[in-house]
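Below is one structure, written out as structure tokens; comments come after it.
Complex shown without one protein chain; remaining protein chains in place.
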Amino acid sequence: MSGRDRISRALTPVTGRLSGKPYKSIRNTLGKGTGEKRGQARYSAFDLFRRGFTKDPWPPVWREHELSSSYDVVVVGGGVHGLAIAYYLAHRHGITNVCVLDKSYVGSGGSGRNTAIIRSNYLTPDGVRFYDRSVKLYENLSAELNFNVMFSQRGHLTLAHNDSSLRTMRWRAEVNKLENIDSEVIGPEEIKKLVPYLDVSSEPRYPILGALYHPPGGIIRHDAVVWGYARGADTAGVHIHQNTEVVGINVSSGRVTGVRTNRGDISAPIVVNATAGWASLISNMVGVRMPITTSPLQAAVTEPVKPFLNTVVVSGSLHVYMSQTDRGELVFGASVDPFPSYSMRGSLDFIEGLASHVLELMPALSKMRVLRQWAGLCDMTPDYSPIMGFTPVEGFLVDVGWGTYGFKAGPVSGEAMAQLIADNKTPQIIEAFALERFGTGELLGEKGAASVGH
Amino acid sequence: MARPAAVARSPIPAFGSTDVVAGWEVSQTSRTSQGATLELIDCMPLTKVLVRGAASGAVADLLKTPFGRASRTLSGVLTTACRPEEWTLYAVPGSAPRLIDKVTKRVPAGELVTLLDITHGRTLVRLTGSRGPDVLCKLCGIDLSDAVTPTGAALRTSVARLTVELVRDDRNGVCSYLMSCDRSYGDYFFGALLDAGTEFAIEPQGFVLPGI
Amino acid sequence: MRLSLRPGEVIDRSRPLRFTWNGHDYPAFLGDTISSALAASGERVMSRSFKYSRPRGVLTADSLDPGCIVQVGDEPNVRASHRRVEDGMIASPQNVWPSLRFDVKVANRAVSRFLSAGFYYKTFMKPQRLWPAYEAVLKRFASGGVISNRPAAGYFDKRYAHPDVVVAGGGPAGMSAAVAAAEAGAQVMLVESEHELGGHLRWGGAHELSVLAELKAAVSATNSIEVLIDSVVAGRYDGNFLAILQRSLPGVTERLIKARAKTLIVAPGLIERPYVFAGNDLPGVMLSGAARRLINLWAVKPGTRAVVFTANSSGDAAAQDLEGAGVEVCCVEDARRGGDVVRASGSATLQSVECGDGRTYQCDLLVTATGWTAPTSLLNMAGDKPTYDERAARFFPCSLPEDVLATGGITGDGSLEQILEHAAHTGRLAAGRARVAGGRLRKGVPHAAPTDSPVAEEQSNAITALPVDAHVALFRGRTHGFVDFSEDVSSKELEAAVAEGYSSIELAKRYTTATMGSAQGKLEVVNAVAVVAAATESTITETGTTVWRPPYAPITLGALAGRTLEPVRYSPMQSWHEARGATPLVAGAWIRPDHYGNPTAEVRNVRSNVGLIDVTPLGKFDLRGPDAAKLLSQLYVNKWAKLAVGSVRYGVMCAEDGVVLDDGVTGRLSDDNYLMTATSSGADTLLEWAESWLQTEHPEWRVHITPVTSDFASINVAGPKSRTLLERLVENVDLSAEAFPYMRVRRGRVAGVEDCLMWRIGFTGELSFELHVPSSYGLHVWESLMEQGADLGIAPFGIEAQRILRLEKGHLIVGQDTDGLTRAYSAELDWAIKLDKEDFSGKPELSWQAERSDWPKLVGLRPEDVTVVPPEASQIVHDGAIAGRITSSRMSPTLGRPICLGLVAPHLAEPGTELSIVLPAGVRARAVVTEHLAHFDPEGQRLRG
Partner (left out) sequence: MILIPCPNCGPRNASEFRYVGESIARPDPNSATQEQWRAYLYERVNPSGWTTESWFHRAGCGRYFKIERDTNSNEVRAVRLEPAAATKGES
């Protein structure tokens, strides 16, 4: 296929076309692998107590399987998105002949290395509604998954150091309020009350003029979300294949027919690309060109100290965000690296810049020590909004473009993509995120809220 | 109408008492510390002329200074070539019109040359002393060893997070750097150099003629 | 108890010190670490573990010591086995619940059943609203010290370095490599994390000490070695960029050296590995290295009655040292002959040890020497994947990049002499490679001295690899014990994690947090891997290790940040603004006057008299050459070909997606010379944008663009009396409306200053002149204007007044009245866009936009309630949906009512349309779309006056 063809294919407006009829109507004819419910142990304080005495071992969170030669849905990528899609397919729609493939361990991508900030105070109404749905799902996730994901809604502050960012904060707050999101602009005195360690004097080079305060925002135990979804999906019969790398995708007359992996081939009518930082590589396999670049995003954690910071603090101008975990460490992040790369080695400039910005905000922290720095890959889109749904290749779906902010969207994305697969139709909540928008030039413009915001 | 004579001022705030030298307000050089082992001089009054033109044109022939080098091929003028097809000429205060004229005369019609008096647009300082590299290495990622940056080296790079034209221009065998940055950063830049030099007892000094 | 003089001791007995620990006074000698001094006073419990509150003491007696992490004054998490005592130091334990010495063993046993790794994932799920309460309890377990909210003391410094060879590790191997590399002509940095060079030789016997003395003499005799002690090579990054943390410096708290090393030699020796068995964390159980260090470096007797469990020479030497120190060694349990240790018991500290054959010894000291862990961290960072050698029971370097070499204990065993020789070879090889790399780095550097031809390097295969000795593979014994001491993770918990499905080492790590604590796996990773491997019935090689990441040892934020380097820009009139008490506004790097006390009065004064504003930050560019107009035409949506000399035009610039990028006026000064202006925040981008057209798309165009922003002090003189004022100061320019009309540019003398440019333009909507004077005279001209304008009521005005003035006039601000998606037609710029031009940036998008009408529009808005100013960013709603927003809004001092600009949906953009604005607190306000963007003087009579 010539480059030109590829481009025009990616950009012709597409409508939902999977296999002709909605998935729900065919799923009953698919006999194998469905709904095999298993006596998964329910977690509870009582059981914890009981097993403490009886020494009964806990059953595994998920099982290992041989690779089947065919599945109804193959999800590529075992991060929060891929696992949530599988989970909701199985639990909401009874579609269980599903596998999730990951080239490494589950959560080894962005889902296992993000700073775990959850919030919904975005800028566009489409964005706000979407992320709000995710926050709602997160609020019930521990109960739903019977796995404590430790969602700590401790409040989220985005600092404004100049009047244009203060204006953007107000813009967000206004849109948020109209969408019934708890979000408001507060002044330095209130900020100081929430975060006594912040330097709110007029001295600093980056004075704190105000902040967007979002009480329902907070942090979560990111790994627990991944494990909880994996466990939930497994319970319903989904196969989770770790160390299984997709190396090619079979397409025949414009339709996906299956994937090739390092462990063998799988045939499937539906393949979902949920590989975040690696998304271009998977889409390139079927010739769907994407408006995505992959950039490392780095993070770091300090040695623990006793709790002193009970809010998530973000500064867009200083490119830094921080929170303190319940274990006492400070977790920091910044903006993506200055050039794209698939390297996850990390850099010294990142940690230097980060430290100087942190100290600009909280000068008292200069004797805290950085324990570890790491990097993950981010699939950046031009408008800082995701790309979700159908593509010009039938049966090839994408849930990508998560940039630096996709962890918080895991639940809603899983729910919406599962719905899309079951109905063969794009649910309203993700209509604005279609790949087509780059063909029509109608970008979504979340940059003001997402570029460093997380 | 009688008006105060126009006085030119440096972006670097004066320290101590001031003099007027060649129409410029400058800090007085402290006599006691003359010959300080590490000194930082505000050289703002020096004339600075920017020349842009082809690498192989009449201007290049006249200036005889290849990219990456500094030289004194024109008498009384330090010619630096920190960027390809671009030179900055440094000379005594007030000599811009003469210099521009001199170069203009050599440019044949049709050769594209830009000549600008940028005296006021750049902050210019000189750091002299054998510990100069130890100060600069706190602010600049360039290898300052003699092999890589010998005297006569001219380059544009980042110093104290600013884009700076850096010229190694030793004086009487003592390591010396002439540095210029955008004028508006002058105060900050001078301060950053002084801070970096604290460890080596750096001393700020005023400008004295001829200064180049 | 302090022993009598030891030959290698590092304490200075003539310098006694006192310090406070846990509220009590303790003695020490200069050279003591906090923990050695405490141990000398008989203290054994240094902390309590964070999860199970178990008492912990000295385990390694070096910077890794997990149980010896303390608070010193304001500083949390200080390594008590590394930090030296200072006179008057106040140190305290960090995790002391319920108290340092209290025996909570019984409680522990009960609790630990339920607190096993990951217990919190399995409970507190419901109801969600109770989670905050549970969370508060969990937080009480947070370990670590206390960070105070006082401004931090200390001078943190940074510098770059370009050494030929950096040697990480100042043991015998590192010293020998450094000397050899230096002798081969390299500039060398020798970095040692302890307070002195010497590595393990320091606590060795007479032979080791004499070799050490020789090596030290050789190092100090070599000029081109820079020795850094109490310093760590903390990270190796792409391009052999090294982070080196330097401490123990006079006048500098810590310094981060960023070294672009041509070659790096990794010589970190080996780290002694603890053994996993029941009670292995009791105070009194320590590694052989710890016992030897206590005895030989600090002359501390580590116990009275000891069991030594040894699998190697280090254990054997420890047994000897103990006996020499008067410790009764009641049993040497030799793993090489099948010996084993099963259990250590005691209440707060060790009381007895049970061996593999069931014998039990009453003792207060158990020394283990069960093997080594190779600290391959720096090598992993360099891309190596070290391999596990079963026979030696440790990892070895495998495939190193050209610029990284390894020597010493990390690469093999052998005699001291063999190691010195291997290291010397490595040093020479590194020097050779550095020379070649140096040549490569200088190639293409126009200012560098010519390179001498690279000397052929010593062949790496000429180096005889060090022999590798067999070592018993000892990880976990027959009982369960602690694998990760700082994270309180036992082998049992790791096994349980595997059984629960967290079966890869990475998942087991994340589930249990093993290797995630202060030592980052340097002490614990191999044991963790071994436990997981056993539980999954696979080998250590198959299981692999967790990922090593920087830093090698924790670094303070202060050192990473260094001195604050935040460039700021000032105009030449800054001192004047400051003296007048102007309120500063931070605008990017510029600091500018926001106002001088009363912006409303400043506005009124401009409308009635004359005002001065400092607009120096305005981006300014000199354009020269016959094709200058082509460049302008490419950058702007407007046409430029016909702009007359002496005229000025407003232009709008779009990116290739049609989105408004910048605006400004450009004047034609002579035939092929233009002065172009840009917004102050857009100036840097604009230059690069223009250069990209010139360098990549139109290299054939003959034009230079040169930034001259700071060459001029820019002063806008605005108000009906501005002409009168300037007539007093301007020479050789006729300022009359006829001779110098609106949108023209002139050059002349102002206040005696030659070569000033004057434009007649008016962002404020008033008669105004913008002066661009050579910067060094800016203050002079400004002061002259103020002086000459005194009788005209002149007053300075700041950014805030300017914002109001321009809003009254309806001039848009790019980035405020437009956003990242606003294409030019949305910004009411139709009149400027010339689609009939051959090309300009964003043309295709704009031509498509022109064909449509469904884009938002910028409009003027007049709120009906004249007392309420809708805040900027207020939303405009229509039919229950957001249909626009207020982009600019102020109370107009001139009109006495609020005025706004807004971006609204196209069907609401007709003049006269009534809109509903959501005010704070949800109240709605009504506003009407006005005819023009301008609220004041829409015809522009004033500015043309």
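Some points to look at:
Each chain gets a letter, A, B and C, in the order it is written, and its residues are counted from 1.
Here is the rule we go by: a residue touches a chain if its C-beta (ideal position, glycine included) is under 8 Å from a C-beta of that chain, and two chains touch if they have at least 3 such contacts.
Because the structure is a prediction, the values reported are computed rather than measured.
Note that the absent chain touches A, B, C when the full complex is taken as a whole. Touching the missing chain, out of C:Ala448, C:Leu612 or C:Ala883, is residue C:Ala448. The residue from A:Asn140, A:Ser267 or A:Ser341 that touches the chain not shown here is A:Ser341. Mapped onto chain B, contacts with the missing chain fall at residues 67, 83-84, 141-142, 155-158, 163.
Touch with the hidden chain on the side of chain A covers residues 3-4, 7-8, 10-12, 278, 280-281, 284, 289-294, 338-343, 347-349, 382, 438-439, 441.
Interface residues of chain C with the unshown chain, by the touch rule above, are 237-239, 241, 258, 260, 441-446, 448, 656-657, 688, 691-692, 695-697, 699-700, 838-839, 843-845, 848.
Here, only the chains that are shown with their structure count from here on.
Remark: chain B and chain C have CA centroids separated by 32 Å (rounded to whole angstrom). Centre to centre, using the average C-alpha position, chain A and chain B are separated by 52 Å.
Averaging C-alpha coordinates per chain places the centre of chain A 24 Å away from that of chain C.
Multi-chain contact residues of chain A, defined as those touching 2 or more other chains: none present. For chain C, the set of residues touching two or more other chains reads 158, 258, 565-566, 568. Partner chain A is touched in their complex by these residues of chain C: 74-77, 113-114, 116, 119-128, 131-132, 135, 138-139, 141-152, 154, 156, 158, 235, 237-238, 241, 243, 256, 258, 381, 496, 499-502, 504, 506-507, 510-511, 516, 518, 520, 547, 549-551, 554-562, 564-566, 568, 585-587, 657, 815-816, 819-821, 845, 848, 871-875, 877, 881-882, 885, 918, 922. The touching residues of chain B, when paired with chain C in their complex, are 1, 3-11, 13, 24, 44, 50, 52, 66-69, 112, 114, 116, 118-122, 134, 137-150, 152-155, 160-162, 182-189, 192, 195-196, 199.
Chain A meets chain C in the complex at residues 43-45, 47-49, 52-53, 57-63, 104-108, 112, 125, 139-140, 142-143, 146-148, 150-153, 161-164, 167-168, 170-171, 173-175, 177-178, 196-197, 205-207, 221, 223-224, 227-228, 242, 302-308, 326-329, 343, 345-348, 351-352, 354-356, 358-360, 363-374, 383, 441, 443, 445, 447-448.
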